[in-house]
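Structure provided below as structure tokens; questions to follow.
For this view, one protein chain was removed and the others were kept in their places.
Chain IDs A and B follow the sequence of writing; residue 1 opens each chain.
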Amino acid sequence: MDTLSVSKASRLFWLGRYYERVATTLAYLWNWYDRMIDGAPIDYAGFCSALDIDCSYADAEAFMHGYVFDGDNPVSLRAAADAMLGNGMMLRETIGSRTLAYLELAVSAFESGKDSVTPTLPLQRVIDCIMAFRGSYDDCINDENVRNIIKCGAGVERLSLYLRLGWRMDLVQPEVGKLMKRMNRTRLVPSPDALRLLLAVKASIPPEEKASVLAAVENLFKL
Amino acid sequence: MGCELSFYFDVRLAFSAPVTEHNFLLRCIPADAPEQRILSYTLSILPRSAATGIGEDAFGNRYCSGRIESAHDEFRYTLQGTAYRDDTMRSKADPPGFYRYPSPLTRPTGELRAFFESVPQGGSPLEYAAGLSARVHEHFSYAPGSTAVSTTAGEALALSKGVCQDYAHVFIALCRMAGIPARYVSGLPVGEGASHAWAEVWADGLWHGIDPTRGCAAREGYLKLCVGRDYSDCPLERGVFSGSAMQTQAVFMKVTDQ
Partner (left out) sequence: MQELLNHSNEINEQLARYGVKFGIYKDGAFNERLFPFDPIPRQISQGDFKALEAGLVQRVRALNAFIHDIYHEKHIIRDGVVPEEFVYRSPGYLAQCEGATPPKLVYSHISGIDLVLGKDNEWYILEDNLRIPSGASYPLIARTLCRRCSPETFQKNKVADNRNYGMLLKRTMDYVNAGGINVVFTPGRYNAAYFEHSYLAEQSGAVLAESGDLFVENRVLYYRTDRDPVRVGALYRRVSDDYIDPLFFEPSSLIGIPNLMDAYMAGNVAVINAPGNGVADDKGIYYFVPKMISYYLQEEALLKNAPTYLPYFAADMSYVMANLDHLVIKDVAEAGGYGVIFGENLSLAQREELKKAIQLAPRRFIAQEVVDFQEMPVSEGGSLVERKADLRAFVLTGEDVTVWPSGLTRFSRDPDSFVVNSSQGGGFKDTWILCQ
């Protein structure tokens, strides 16, 4: 069937956002694990403030555990991974059990890292599983609309993280370009104001425009 | 003696905030039966919706189902028409078996049983039922606001007060304990004001209307809109919608005997 329910479209989009949140944030935090070996400081308070999340962690160690692994913490990456799987489970007959299995494996890997003294090893498996998931859905889902709604979610999340963290700002414009191409392969209807603003994004974004670009990214789709 | 009734029934539901995706079910289309011939009727619904259907439920009621998708803050339905009521035209038939057994709002309780045993048995089933109705009428006091639509016969008896629905439920529960098939009727008696509820009991192959609230028989002056085992089978209106809004209801009805 080449139609999609509104609730399914929303789940596909958020599935994309959540897996990208896990993957991109882990990429951002990756060298923090390395720095912590030498006792170098990490600016977790700045990170929390950039993401506009609560920062009640006693120290860097507590942050790396509570923000990354604590599923009871609703803003944690683990909670994002659970939400990724939850959306995936509700899409089983759309994305297929074989593809969904990679999300199950990613969450199991996350779970196994909870008390690990070598957290980056299970986290590496989390990333591997998400990469396998990306390949699998791209390969197995024939409906272009379905495939690209997931990708739109991922694109929006990636842009949102780049802009909030002020990270890889040089990639914002090319990522917007990719997002537009994906959007045009879906039946999603973007907000005209947000679209206009994003189409006008330049290669280098002046600091005073960052907030309005971020708002446009977040408001592009109402899902 | 038959009579021609002309009826008007108007219900307005006002929502404190706009609601959408409003699905409704109206059981207010009077049955066209030998003893109650519907000469003409119209049912108009506002806001207008093309998405309505007419069906018949398990209790023989005709209903109107429908859906209003767009936002609205008032829902109104108006029924009007004329009917010819003549109880001598009733046709004999066996009652469905479920009218002999307890239903969700008429389950026997200890108190109901004790109350039932306080009424002397005797006479024909119809006389016995009339005695039960008289007992309910005398025991209860009419007190709007003391009960809700979900109040059971047992709960109403414990309070000894209620509205027509509660009188009918207690009466029906007693009849069924006595082995007399009984059913709940919603409708419009001659007069003005709000809709009413009474009961019918089955004896000698026929349904007989009894109004325990007023303590009298319910005959030609009563226009029947719908029937069921109890209120939960046949509310005149039921709806679900999306949106959070408070609901207030204004009802007006008028039935005249020509």
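The definition used in the following text is that contacts are C-beta pairs under 8 Å (C-beta built on N, C-alpha and C of every residue); 3 or more make two chains touch, one makes a residue touch a chain.
Computed from a prediction, not measured in an experiment: that's the story for all the values here.
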#### Entry: Full-complex contact with the absent chain, from B:Arg85, B:His208 or B:Arg229
B:Arg229
### Task
Determine which one of A:Arg35, A:Arg187, A:Lys202 or A:Lys222 touches the chain that has been left out.
A:Arg187
### Task
Please pick, from A:Ser7, A:Asn31 or A:Thr118, the residue that touches the omitted chain in the full complex.
A:Ser7
### Task
Can you work out which residue in A:Leu51, A:Met90, A:Ile127 or A:Met180 touches the chain that's missing from view?
A:Met90
### Task
Extract the touching residues of subunit B with respect to the undisplayed chain.
21, 23-25, 50-53, 55-59, 63, 65, 67, 96-98, 100-103, 229, 233, 238-240
#### Entry: Interface with the undisplayed chain - residues on subunit A
1, 3-9, 86, 89-90, 92-94, 96-97, 100-101, 104-105, 108, 187
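Quick note on the criterion: only the chains that are shown with their structure count from here on.
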### Distance between chain centroids, defined by C-alpha means - subunit A, subunit B (Å)
57
